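The complex is shown incomplete by one protein chain, all other protein chains being positioned as in the whole.
What follows is chain A.
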Amino acid sequence: MARAIRQIEKKQLSEEEERAQDLQAIIKQIAENREAIEDTLIILKELHDFGVLDMLKGLLRTREKVGAIAVEQLNQTGMHNIIKNGMSTIQLLSDMDSDQIKTIFNGVNKGLERMAETSNYNENIGLWNLYKSTKDIEVRNSLNAMIQFLSGMGEGLSQKHTS
């Protein structure tokens, strides 16, 4: 004869028993991952000594406030420009032909060397001398390159911004 009953006597683990079970599980995991944990501890110690952990702690505990401030700061016209310019520069770099850039940088480098060799910047250089130097094949190459650059830049400037 078994009446319908509803009461259930749960086996209540005492707090200590539960704690002991949890600890047992953790110790098992630690033992299984000994080396990784030892390394981690070393890294943690270094970070702690350096004060990084302290800083992170502060940052994490105030994450919502700091996050809001950070995003707020980022969301300013100046910052927009920085980000946009940064992106444009990166875009520019990615569009440039590395061989061409190498040739140009080589030229610039030589120019700089020559410039450094010139001892006296204060020496007056007359128009005649300037004219004379245009006959120099190297100067002419350089001028030609600059004119081509100006022409290309002009084309670039007159092109509608399409992207």
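Observations, loosely collected:
Methods note: contacts are C-beta pairs under 8 Å (C-beta built on N, C-alpha and C of every residue); 3 or more make two chains touch, one makes a residue touch a chain; residues count from 1.
As a working rule, contacts and distances are computed from a predicted model.
This figure omits one chain of the complex; the name its UniProt record holds, of "Formate dehydrogenase subunit alpha", "Sarcosine oxidase gamma subunit", "ABC transporter ATP-binding protein" or "Sulfite reductase", is "Formate dehydrogenase subunit alpha". The residue from A:20, A:59, A:87 or A:125 that touches the chain not shown here is A:87. When the missing chain is restored to the complex, the residue among A:27, A:55, A:68 or A:130 that touches it is A:68. Although one chain is not displayed, its contacts with chain A can still be listed: residues 1-11, 64, 67-68, 71-72, 74-75, 80, 83-84, 87, 163.
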